[in-house]
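The structure appears right after this line, and notes come after that.
With one protein chain removed, the remaining protein chains of the complex are shown where they sit.
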Amino acid sequence: MNITWYIVLSSLLFATGVLGILLRRSPMVILLCLELMLNAGNLALVAFSRMVGNEQGQVFAVIVMVIAACEVVVGLGLIVAIFRRRLPLNVDDLRELRG
Amino acid sequence: MSGTAWAWLVLLFPLLGSIVIALGYRALPRKAAGMIGTAAIGLSFACGVAALLSLLGEDAEARHHASSLWDYASVAGLDIKLGIYLDQLSIFMVLVVTGVSTLIHLYSYGYMQSDEGYHRFFSYLNFFVFSMLLLVLAGNFVLLIVGWAFVGFASYALISFWYRRETATRAGLKAFVINVVGDIGLVLAAFLIFRELGSFDYGEVFEKAPEIFTTNEWTITAICLLLLVGAFAKSAQLPLHTWLPDAMEGPTPVSSLIHAATMVTAGVYLIARTHVLFALAPTAADISAFIGLATLLVAATIALVMTDLKRAIAYSTMSQIGYMVVGVSIGAYGAGMFHLMTHAFFKALLFMAAGSIIAAMANEQNIDRMGGFAKAMRFTSVTMLCGGLALAAFPLTSGFFSKDEILAYAGARGGMYLIFVVLGYFGAFLTAIYTFRLIFRVLQGEPCAEARELIETGHVHHAEPRNPATGELEDTDVGFPGPEHHIAETSAPMRVAMGVLAFLALVGGLVQVPGVDNVIADFLDPAFEGPVLAHVHPSIEWDWIGLAIGGAISLLGIWAAHWLYVANPERPRALEQRFQGLHDFLFRKWYFDEAIDVLVVRPALAVGRFANRVFERFVVDGLVTGTEDTVRGAGGIVSRVQNGFVRSYALLLIAGFAGLALYFLLSSS
Partner (left out) sequence: MEAAVFFVAAIGALGGAIGVIAMRNPFYSVLALIIHLFSLAALFLLLTSAFVAAAQVVVYAGAVMVLYVFVVAYVGGGGESAWEPIPGQRFLAPLLAVALFVELSIAVLGSALKALETHGPNVDNGFGDPASIGRLLLEKFLLPFEASSILLLLAAVGAIVLAARRREVEGEVPSKHSPTRLEGASPSTPHV
């Protein structure tokens, strides 16, 4: 399996994540789709690192994982806060960014 | 000290006086302000005399000096200095201006005594004298224009002195606007002079002009015509004369100073000063002479039917300046300046006397309501009579010698200029008639109510303060005339001023009696050396014949006035009814105001209205509001992107990213 397969798979997973973000209403699921996209990126990074032959891409992937973890923490905290305030867990109803 | 140093002092004192009174008006008591103002001009006159003496100590040919304090602009071919030019002509004007101004300040000291704006009056008056002296002493065209503009402003400030009167402010505006028209002519002339001759300085301009221009070239003619526009606006000649009668809204000392002796003579001074240029453009000089002649006659005819005392005297001023303009345009510079001097004496005196009478009438100015003041106010009547005799050119008065000298000169030039002689004498005839019409109406006859009050009680009549023209009720606070009216009989300063002028009006002509002495012309002529015209002198015989004719005409005119207005009181009314149309035409001042209204004012207003309704609204507002609307609309459209839906923001993000990827794909293929 040459690297191309991995990269194409990665872009397919990425596109799936994009589709999920645009189509789902629950913030929980949107966060999960964000995870999908991040992991797709990780896959591409590791594949390229293998293609090039040094481990720098893998280190990058590790750092990305760290960042994903942070982001999940904050995002879930947000969801919990929203739930606590009895606001609807629905991105369409949370519209205060409206200009 | 040198002559020019005295000349700088001449300029300094009125300016200082104006500033001191203006800054210290709260602290200075009335008397002090009046005294400072009068003393400033008096000192100025003294310095003028000193400068004259210093000039007299030199040879006749060497009596011209230029002096400058510093450079205004010395760049790119321009070299403008703050410089004065002292020669016979300028010192003559300085002496006339400061001399008569001192007397008028003295008169105002008493006349404006109860006006709330006393300090403001003296400050403005001093500033006016300063500007006039600047105009006269200027050594280059730029400073001349500066002085010209200052004089225009001072005239506006003084005409609208009683600023709460709407008629006064309107008159001030009218004077200013017409003066601006003249300013445009003067500035354009200065530009042309600079372009052709490369300098603004009098010395250089007058030296180079004969070398560069041939006679009657169109450039020099254009320059002279533009100078005439400026001169005629200031001197109230046709067709820029309509502001002068309205300017009588100002206090009487203002009319006396500005509209008799000084500002209106600025145009005559200008033509005399630039005589070198006019000698090179005889066509322009002839046009100037003919306009002067026309003004002379038109004004005299209007003065015949005017019923407002001050306005009648104003038209008389216009007419006499016509004589002066004729004089300096045909080359009789000395004669023209001489008439300027004598006119300053008797016209200022006439205005002063008129002021005294109007005060006795409690600000009423219509001569139909006046009468019999000869018994009620002796001093005023005598001085008014002196002034009137001089104006009518009664034999041996100053006006007699000066007016006829101009006409004799015209006769000596012969040819076309004989028209000036004939019509000039006709004008003199009319002058005598209208002058004595005024004198007989006001001084003779049955005493009117106010005169009777004076005779019986010795008090000036008190009336409700009203606008003399429209009859509107006023009060006596600042911005309107004061509550009390001062007549010469009760005010010593007024009497001194009027007395001096009466003396000068009677005997002032004796310095230039043909065949006997020639003081003025001898002094002034070297300043006008050069052009051929100055060498034309009337022969002694013509002089005497002219004087005889003039004297006869004057006596004839006085007799005619008596026949018309005194012998048979019904005659004027009968004449008026018989020649109703002519009377109306003259009474409406030859419809000049209406003509200007139709030709100039209404088109200007129409343009303004068009500009406002169409241009302003559609183009300017359209542009501005249109831009605003466009931006707001665009903003509205764009702001719809901010709908608050996180997913639509995400979509835009992804769409942008996809677009970018597409671009890179395409550009790399």
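In order of appearance the chains are A and B, and numbering begins at 1 in each one.
Just so it is clear, contacts are C-beta pairs under 8 Å (C-beta built on N, C-alpha and C of every residue); 3 or more make two chains touch, one makes a residue touch a chain.
This is a predicted model, so every value here is computed, not measured.
Listed by label, the shown chains that the missing chain touches in the whole complex are A, B. Residues 1-9, 11-20, 22-26, 28-29, 31-33, 35-36, 39, 42-43, 46-47, 49-53, 55-56, 58-59, 61-63, 65-74, 76-81, 83-89, 92 of chain A touch the missing chain (whole complex, contact as defined above). As for the chain not pictured, it touches chain B at residues 645, 647-648, 651, 654-655, 657-658, 661-662, 664-665, 669.
In this section, only the chains that are shown with their structure count from here on.
Averaged C-alpha coordinates put the centre of chain A at 91 Å from the centre of chain B. Of all residues in chain B, those touching chain A in their complex are 639, 641-647, 649-651, 654.
By the touch criterion stated above, chain A contacts chain B in their complex at residues 18, 21-22, 91-92, 94-99.
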